[in-house]
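Missing here: one protein chain of the complex. Every other protein chain is in place.
Let's look at subunit A:
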């Protein structure tokens, strides 16, 4: 393996303030009860900023601001709403280097990914939905579809700005106003987005950003003047939200957990499949709801494939997220690291064989070496529960029917992968997989035009594409 000289991206392009308030009605101000929490760089444990914790009164103010703004925003001609969104998209493009560095600092993901995946997709998402704003009558939801009102949106920490874009772009294009709560460990890019909204001269109250932890999210979701709730996060919290929204008439979309099967048949091109497996589970440190966390490999090629996979894993560079050579960055938080360690220890204790490449990890920060478990059975917890980290469980199969049965043997149904050279097999297996996104001979591809969302306990509703409009239209 070549030694690479460090190639760190400069963090001087981003100017992080010492503290941030809530963005309500076009202005930043502190939370009413003065509570704050700190957001840290998970690669160094350095405190990046203090953020306000929004309490019930703050949520009241934010929802009231969004409700006031709703009247004029929803009455704007679609073409005018579109132009605001195009403006936002352009500003994001212009500030993409700054936002990419910020995202890597706050989240821990490699700059290669925040720069080449997150930010381009964020801008593209706003461009895509901008174009819908004046074409809603042609979207197939009736001749005169109406917005719902105030959308309360709660997003996770794995793709902070991208999840914000997935939530805000379709909501605004359809004439809704929003109150969005970013995750407590990754609030900064949402707060910078508030500044993007100001730069775009978006009318006050159309977008409100409230920071805080689970309680803040619960106040928002349960607020009586919220007409629509959109949540991306764990299945457990999704269930709680579905319960709390029950009987209120609020519209709800949920994008929840996954335990995707990545199925490799014996005729698959091994090198391509190995790249796909690595991308499937180690992209974004495995903090991906659609990660290919269960590798199902046909028994006849299991040994050969695992040899190649281990060789490839030994070349992965784990370390400084701002280094352009880094493949795997920091685990987002101490809590998440503890969860990954706990489930991995359980995997070993339950009898699966654990392997990681030799891999020096930095002294400070939250790190976990890329790990695979072989000899995993369907009963093992590491084959059933979402680990949300760089940990792959390897199972084998003999026949396509067995592969499909094992792939579907989960309460989740978000995504799946198929690797084979045989076209008819791809189509037949894709038909039988109970998953919302199926990647054949590729994995972890995203596009604003492509609907994304799960079957079963991975949630309901779709984000992206024409389908993504439905969640925000009456």
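Heads up, the rule we're going with is that contacts are C-beta pairs under 8 Å (C-beta built on N, C-alpha and C of every residue); 3 or more make two chains touch, one makes a residue touch a chain; residues count from 1.
In this text, contacts and distances are computed from a predicted model.
Undergrad: One chain of this complex is missing from the view, so tell me which of "Aldehyde dehydrogenase family protein", "Glycogen debranching enzyme (Alpha-1,6-glucosidase)", "ABC transporter permease" or "Cytochrome aa3 subunit 2" is its UniProt name.
TA: "Aldehyde dehydrogenase family protein"
Undergrad: Just name the one of A:238, A:329, A:347 or A:365 that touches the chain not displayed here.
TA: Checking the options A:238, A:329, A:347 or A:365, the one contacting the hidden chain is A:238.
Undergrad: With respect to the chain omitted from the figure, which of A:6, A:142 or A:362 is a touching residue?
TA: If we include the chain that is not displayed, A:142 is the one touching it.
Undergrad: Residue-wise, where is subunit A in contact with the chain that is not depicted?
TA: 124, 140, 142, 235, 238-240, 242-243, 246-247, 249, 254, 256, 411, 426, 430, 433, 435-442, 445, 447, 449-453, 455-457, 459-460, 462, 465, 467, 470
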